[in-house]
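A quick write-up on the structure given underneath.
Removed from the display is one protein chain of the complex; every other protein chain stays in position.
Our next item is chain A:
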Amino acid sequence: MLTRRVFLVGTSALVGACALPWQASRAAEAPIKLRELYNKDRSFSDLALANEGRRITVEGYMAPPLKADARFFVLTKMPMATCPFCEPGVEWPRTILPVYTRRTVDVVPFNVPITATGTLDLGEFTDPDTGFWSKVRLGNARYERT
């Protein structure tokens, strides 16, 4: 089954980091999966590179937030009642994505599927508020139950 998503990934592999105009509208299409941001060797995928700085929608779950009234949560690819990766100072796992939100996070239970839409930011960053170090994140984001 050649889905639109497979087609997008395949095409972006050909054009590398040169984003095509229609890739910017990616957020309006089927959400991507967290694992699609990486190659097996842990480097960023062509899809991630092509969408750097653009708004994308990623599906997953909201890990229980580190603190109340934050504008930050961790999107996990599978439900995680306790997130071993959500503390500062651990190795970077490919199974989570920090999400910086426009508004204070209204907690969604950890096992309810959501999508998060925000600007894809690649590269190392240490959050001055939480000390949370990340290699990739969504900024200026909103999220909703699916």
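The criterion applied here is as follows: a residue touches a chain if its C-beta (ideal position, glycine included) is under 8 Å from a C-beta of that chain, and two chains touch if they have at least 3 such contacts; residues count from 1.
The rule is short, and it goes like this: contacts and distances are computed from a predicted model.
Colleague: Considering only the chain that is not displayed, what protein name does its UniProt record carry among "Iron-regulated ABC transporter membrane component SufB", "Alkaline phosphatase", "Electron transfer flavoprotein subunit alpha" or "Putative spermidine/putrescine transport system ATP-binding protein"?
Modeller: Answer from the record: the omitted chain is "Alkaline phosphatase".
Colleague: Contacts of chain A with the missing chain: which residues?
Modeller: Touching the chain left out of view, chain A contributes residues 33-35, 39-42, 77-82, 91, 94, 109-113.
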